[in-house]
Structure formats: structure tokens, C-alpha cells
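Below: one structure, written as C-alpha cells.
Removed: one protein chain of the complex. Kept in place: all other protein chains.
Order as written gives the chain letters A and B; numbering starts at 1 within each chain.
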Amino acid sequence: MQLRKLSIIASLLVAGAHADDYVALEYLQYNENDSRVSVSAPSLEINKDFGADYTLNASFVLDSVSGASPTYYDATSGASAHAKGPSGDIRYGNVNFDEQRAAGNVTLTTRFANRDELKVGVGYSTESDFYSYEGSASYMHYLDDSHNQSISLGGSYQSNEVLIKDCSYNAACDASSGASQKMTNDGYQLQLSFSQVIDTTSVADIGVFYGSESGYLSSPYHNIVRNANTVYAELKPDARDNYGVKLGYKKALGESLFAHASYKYYSDDWGINSHTIDTKLLYEVNDDLTLGGGVRYYMQSEADFYAKAFTAEKFASSDERVSDFNALTYKAELEYKFSDDLSYNLGANLYDQSTGLQATFFTTGLKYKF
Amino acid sequence: MRYITILAAALLFGGCVSEVQPWEKATLAKDGMKEGGANPLVKKYEEHIYYSKEATKGGGSIGAGGCGCN
Partner (left out) sequence: MKKSFTLACVALASTLFANETLLLEKEKTTILSFFASWCPSCKKELPQLAKLHDGYKKRGIEIIGIDVDKKLEDAHKFQEKMKEHLPFKVLNDTSNTIVGEYKPLGMPAIFIVKNNEVCATIFGAEEHLEERLEKELQTCKEKK
């Protein structure tokens, strides 16, 4: 399955938090078990201040995604492992694909006299069968003169196009069987957060978020089985509202040790609820070397329309992403500073889902401050 | 869930906050205290992977009281 474009809000809220000018080159290598998905993704980021009041941040990524993703298919057709329709030999297994994705986004931060910040961003992502465009904005307002408290309101709007290459046995299609059809969906996300400096060594934040999307929200590559004899394309509902809350805390434990912890609760009207606990420890061994490690625990419940087999239900999906599962990520990282301006980073992660999916991903890169 | 949030906010912010002066923010300005760490691109990769493999969306964290020295 393809990697879909991430909402720009996360990138808005990560970049531009400090005023250093830098260029960063980063590389991701992601591999799943059982010869499933493999991704190689180089990316580039530039962060530049223009005077005291403006910062421009731009990032670009090129994914090469290949491998296989499990779904049901008609094994008798022989022509394509995405084959649907009546079948005497239905299998659940890996279906090969190969995809390139290019994505980029640009964010402009404007600071005002009281140092409040307005961030405005635009982004895009393209693959052969998927196009995504996004616009976003957030405003951060300091509530006190010492800048210990701030409140932020952010929103993003995303518009996507998905190409269904083959409309056979696909209830979402209007086009005739075998033809292709362009589908669309769009949605928005809103976030309101409050950040508080607790003392000279710790800061906490709390936020609530809400989102809504509508249109074609299914995947043309995920299939289901009805009546144990026919393979169809999945059909998820054409609307989804979600909301949640997030808590975060960062603490310096002495001069060289930093602890991060966060909790997120999510719920949507597909029946999915999830909890995410993320922790990290960073240790500055000396002026040049920082080591880090952490654990992330995730659990979600299944969507109302998820099952392994169906009969006449309208909405139906066997996509593991909407099933109930939990997942653990074990993380390790290091950063080495060649000088005040040039640093190298390396990260290794093991992601283990109770669905049987296991993945390792490595990141490595250079960052140069100028 | 609502009550957990209210309790968490009270614990986080009620009664345990001290006024930190602008010149006392050396520790808060360190890379180790930044939301995305020293490398925001890595954080983006991670979020992207989880978004692709899990059903949850939304909830990127906002933190701006750390340094306040812009």
C-alpha cells in the first residue's frame, strides 16, 4: 500500500519553532517483514530567516515505494493480483506494487511586535494514482509578557484525488466495469492548544483537535470477500468526523538529560478509538554527541464496518489499518556535531503491530546551520 | 475522557507553575527540549509512517512557551 500524505499541520507545528537558519538532508529506509512494503525516501529541508520577523521553511521528499500489500484477490484470473469478481480460489496475500511519490510543502512564519506567530503553509503530494493539495494556517499568541504561556489555533484543508484504475466490482464507481474513474475527497483539521512553561526545566502542553472529511475514503487496492465466493473492492463510509485530545510534557533532568512524554486520545464516528503513549529520553554525552531512545505504545479499536468476511453489508473493509490492534515502537538515535554548524544524525526504529506487521525504519542525515 | 482531560490540565498547570524570567530560559532553549528534536524531518517521517499504518489522524503537538526569545 502507498504511503499517504500527512496533514501539513504536524509539519507546521514542528518546523519554525526556533530561529536558526539551516539546510537538512535526510534519508529514510523503511522495510516491512514478509517482503511487504519497502520505502526509500530522501528529503531536503531549508529553514531561512528574513530579518527578525519572517521565516521560510520548505521541504521536499521523494518516496520510492515498492513491495507488496496483503489483500483478498481472485487467484484464478492470473492476469492481475488485484483481480476481483466471482472466484473459486480466493486468497489473502501480498499483492505487488511499485510507486513513486513526490511531496513538498512551504511554510511562511510571520512574527509580530509582541512576537506572536502566524504560520501559513501550502503543500502537495503526487503519485501516479493519487494527488493531494493542502493549505494550512496557525496562529500562536503569547498570553503573558514573559512568554511562558501561549495559545495556538491551527487549521488545515486538504483536497485529494484518487484514481480507481479498474471499476469492476467496485460499489464506489459510477463508471462501467473495467473502466477507470477519478474520485475525490476533501477534509479539514482544527487544533487548539495551550502551552505552559512550568519552571526553568520543564514545559507542558494540552490540545484538542477535531477533523472532518468526506468523499471517496476507501482504497481501490483493498478488497473484501462477500458470501465466501466473490471478491469486491472495499467500501468505507463517505464521511468521517474525528476528535481527540493530546497532552505533552518535556523535562530537563539535570544539564544533559531530557525526557519527553506525550499521550493522545483519538475517536471517530467510524467506531475507532485509539490511545498513543510516546516517550523519549535524550542524553548529551558531551558537547558533540547526543544519544536517545524511546518507546511508543499504540492501541486502536476496530471500525464498525471491519470484518474478515461479509455478506450484504453496505460498508465493508478488511483493511488491517481499521482493525483492532496494538503496536510498539522501539527507538534509538544519535546525533554527532562535527562543529557548531554541522551535525549528523542516525536513527533506528522497530515497529511491531499485533496484526503481524513488523517494520524497521532507519533515518540518517546531515544538518548544516548557516 | 473529558474528566481525564480536566484532571490532567489541573495537575499540569494548577499550583505547580513558577514564573520563569526571559533570561532564565537557557535550558528550555536547548535542542533536547524542542518538540521535533534537533531534526524536524525525522519527526515528519515518523508521523507519516504511523499515519500510513494506523487509523488515527490529527493531534500534532504545539509548544511555544519554551524559549520565547524570538
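As a working rule, a contact is a pair of C-beta atoms (placed from the backbone, for glycine too) under 8 Å apart; a residue touches a chain by one contact, two chains touch by 3 or more.
A quick note: this is a predicted structure, and the numbers were derived from the prediction, not measured.
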Query: For the full complex, which residue in A:Asp20, A:Asp241, A:Asp269 or A:Asp304 touches the chain that was left out?
result: A:Asp20
- line: Only one of A:Asn31, A:Thr76, A:Thr126 or A:Ser146 touches the unshown chain, namely A:Ser146
Message: By the contact criterion defined above, which parts of chain B meet the unshown chain? Give residue numbers in ascending order.
response: 21-26, 29-30, 67-70
Message: Suppose we count only contacts with the excluded chain; which residues of chain A make the list?
response: 18-20, 49, 51-53, 111, 115, 145-147, 340
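Definition applied: only the chains that are shown with their structure count from here on.
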- prompt: Distance from the CA centroid of chain A to that of chain B, rounded to the nearest Å?
  reply: 18
- prompt: Considering the complex alone, what residue numbers of chain A touch chain B?
  reply: 1-4, 6-7, 9-15, 17-19, 24, 26, 28, 30, 41, 43, 45, 52, 59, 61, 111, 115, 117, 138, 140, 142, 146-150, 152, 154, 189, 191, 193, 195-201, 203-211, 242, 244-250, 252, 255, 258, 262, 264-268, 270, 272, 274, 276, 280, 282, 284, 290, 292, 298, 300, 303, 321-322, 327, 333, 335, 343, 345, 347, 349, 351, 353, 357, 359, 361, 363, 365, 367
Message: If we count contacts the way the header does, which residues on chain B are in touch with chain A in the complex?
response: 1, 4-5, 8-9, 12-13, 16-22, 24-70
